[in-house]
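Right, one structure below, let's go through it.
One protein chain omitted, others in place.
Our next item is chain A:
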Amino acid sequence: MATYDPAELPELLKLYYRRLFPYAQYYRWLNYGGVIKNYFQHREFSFTLKDDIYIRYQSFSNQRDLEKEMQKMNPYKIDIGAVYSHRPNQHNTVKLGAFQAQEKELVFDIDMTDYDDVRRCCSSADICSKCWTLMTMAIHIIDRALKEDFGFKHRLWVYSGRRGVHCWVCDESVRKLSSAVRSGIVEYLSLVKGGQDVKKKVHLSEKIHPFVSKSINIIKKYFEEYALVDQDILENKETWDKILALVPETIHEKLQQNFQKHHNSLQRWECLKKAISSQDIKNDKCGHWLELEIMLQYCFPRLDINVSKGINHLLKSPFSVHPKTGRISVPIDLQKVDQFDPFTVPTISSVCHELDAVSTNDEGKEGNEAESDIKHRTRGTQ
């Protein structure tokens, strides 16, 4: 696979937008069957061009128009916004106050940097196979709730291109939801609360809501391998002190001693569980809750409410390219979430290279087949 060089981006994008971007499927999605008049025409897109030039309120008359513009402008990044009351590209001609965002998909953005306080392997924009499990768990937990608790049917999960995942919920009724309800949904899905100044970020109530217990069951499947092996959260004093900060001081000394006696995180976790549920703790809550609270703090999804609540919020479009990594924002197959590997996601250079290779090897006739072949692989199975 050719390595991606950001300097080549303009050329690569030219090729990508001419030969590979799936305009037909893209338009079919955003047009929603043409049931509502002008739904596509009133949709806002924003482009980020070379040299960080950012233009909002782009809108298009149809698929052909979209294609032409994208090929002409060659955007580095494409964002999708709301469906407005008027064509966004004419918003300046509209009477003040009349131009309003009316509908949009419900979206979620899960970003790895929000977990920096609980992952040891990487920080900020970096990701690796050890921490990617956080995304895996997040997708399982959130998608289950969206599907089973809320009854949402049309959910698209997309790799963001660098360090996270996005979810687009496209049900007709969902696109009409108010900002308040969107916020309420995020609130329902939130358990980890507090910033840097808060040590203990999860507090469970006496009665555990089914959403919480179902989420815990999902986390339990991954916890041992993710937290105790890959992240090794009880590896040494530096790391286990962070966990001790979440349990009552009365058992700190005993635990410090016990931890020294054991050799790995798995054993120490067992110690911890025993100590928590012992009589030594004068807690108003059952010790069992504490164990769950720790697991949740280390593993439960962290959502950015600002992305989800605003109807006019712009989010990176599926199939757009990430300028820094070159990776394409590809959909994630919900049946194969556990197998998804962000490091095997096609980059723009690799797909363009493949296209070149195919076109040179075979005659022009088969070039088209090769294109659609590459397109298929890029899209995954939807």
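One rule holds in what follows: contacts are C-beta pairs under 8 Å (C-beta built on N, C-alpha and C of every residue); 3 or more make two chains touch, one makes a residue touch a chain; residues count from 1.
Definition applied: contacts and distances are computed from a predicted model.
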{"item": "Missing subunit (named according to UniProt) among the choices \"UTP14A small subunit processome component\", \"DNA primase large subunit\", \"Immediate early response 2\" or \"Adaptor AP-1 19 kDa protein\"", "value": "\"DNA primase large subunit\""}
{"item": "Per the touch definition above, residue among A:R18, A:H209 or A:K324 touching the missing chain", "value": "A:H209"}
{"item": "Sole contact to the chain not displayed, among A:P6, A:G34 or A:G184", "value": "A:G184"}
{"item": "Candidate in contact with the missing chain, chosen from A:D149, A:D232 or A:D304", "value": "A:D149"}
{"item": "Sites on chain A contacted by the missing partner chain, in the whole complex", "value": "148-152, 177, 180-181, 183-185, 187-188, 209-212"}
